[in-house]
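Removed: one protein chain of the complex. Kept in place: all other protein chains.
Chain naming follows the written order as A and B, and within any one chain the residues start at number 1.
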């Protein structure tokens, strides 16, 4: 999509210095600007790049005074960062939200309903008795099972799989390939060493403003619901087991796994590749460092945890700094022993 | 799906106390019971909830005597837990096994055959020369390559990908998004630092009663077969590399990875986020704790391993408890040295 500099200046309430009829089709970093792109200059550290950039235009603040001559066009706004953010959001809305209507072939059971202004891509599948709100986008290859509810303005990206009975709130994004509501991992050991599958009849409930990453997996509850609360952000390839509760505005980075029936509090920050055992509770505002393993309740809120089995981070770093010196420590002990 | 309490009582050989014409459509936990749901009371610890539950009905054992008045309806059976389990299984069979027939559009090469009472969802793909047994369910968006064999009553969930030449036994479940038979990760280093792809021409064989989790990946063998033996249960996001063998009734939890050509014995239990190097053997009945790394053969069966490179769990915990005290240990050494 192409826009003239004049159109962009009108959108972000700015003033063009240069040729307002020139067209741009891309947002660039100032240090990597190329013809046809528009960048911004906010941080003084980057000022050097405005004299060299090949970008067609740069958004600058009202009070910017170039030290030397500039070859690109300028759009002056009150605050360059704010102006660029507005442009970024407008651009993102146009490119991501633009699709409306139904592509064919697609499958939509006649017992299901979809609100206004929605999109369903080719090869999307919607099963029985589903209710999709207004502005819901079901991209190509998405699977929506039976009895699924999806709130207004939620986006189901290509190839995401929403299994039967799942409930998703409004303004959520389910990224490509994510699986929501697959069977929990429950098997009853039998006397002969084999396992019998325990039927998993619960569901997944995802509240409003939640994001689920690409190829992440969230299992349904054995009974009841696996629950992802409002505003939680879950990254790619994360595993959430049956009956887990993830609190409001909790952030979970890539490849972390949370075992069955564990409850994570509100406003926690959990880094990548963390593992958390089942049937425990993590207090609100807990921060957990990358690769940490957590095997017990965290009762006090606001703690930062790190290390192989989830020490307090200060304790871990103390022990760990000595771990590095174990060889010399051992030598010192030998020396002491010799002197006895 | 709705059933009357009379219908349910007939199914589980029980007797209604209350209004047998009332309908329920959901199995609830007793502590979270809502109108339209049926729960059960087996463990005495939960007795308090039967006096408060909003569930329409609760399944109780013959000899249950309420201490106070109860507002919900009851279904009395010999053993409440057994009765509920029967109901759970019946419910699960109805909701999961119910689909029969072929939805359109779907793709089925004319050289392939499918047995009786099967299901193929819209946008399912079945390539050339496939043999699908009786009662096989190929859900929407599933991909079945060429020359694939699938035994009776196996379920391929939405969007699972079964690559060419894979053999799957009967009564298996392949969960959504799982990839079976993708190319092994094999590259031959060249003199200029680049890598040449080694053709991967083997396949994957999955025996009966195996479960493969959502978005798990199982690579085909370079030559020969990657083999998942009877009754093995593999969780979401697990990686099984080329030529691996997983033994009978072995359970592998989420996000664990097993490198090429390793053989895992029968009846092992491997927790989440474990990593196992290639070309080793793990004895039968080995238990491996979460996040453990295993880099050598485990020859003796029945061991429990834990820790960064797979110690015996007792040894690990001994060292680890001291690791926590390294700072004080170091202080003690300093003190000793001063006294010399």
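We adopt the following convention: a residue touches a chain if its C-beta (ideal position, glycine included) is under 8 Å from a C-beta of that chain, and two chains touch if they have at least 3 such contacts.
None of the values given here were measured: they were computed from a predicted structure.
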Hidden partner chain, touching residue among A:120, A:141 or A:242: A:141
Of B:83, B:151, B:231 or B:275, the one touching the omitted chain in the full complex: B:275
Residues belonging to chain B that touch the chain removed from view: 105, 107, 123, 125, 141, 143, 145, 159, 161, 163-164, 177, 179, 182-183, 185, 187, 193-195, 197, 199-201, 215, 217, 219, 223-224, 237, 239, 241, 255, 257, 259, 273, 275, 277, 293, 295, 308-309, 311, 315, 318-319, 322-323, 325, 329, 332-333, 336, 339
Footprint left on chain A by the chain that the document does not show: 27-29, 32, 88-89, 91-92, 95, 103, 105, 121-123, 140-141, 157-159, 173, 175-177, 209, 211, 213-215, 231, 233, 235-237, 248-249, 251, 253-255, 266-267, 272-273, 290-291, 307-308, 320, 323-327, 329-330, 333, 336-337, 340
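Everything that follows uses one rule, which is that only the chains that are shown with their structure count from here on.
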Centroid spacing, where centroids are CA-atom means, of chain A and chain B in whole angstrom: 26
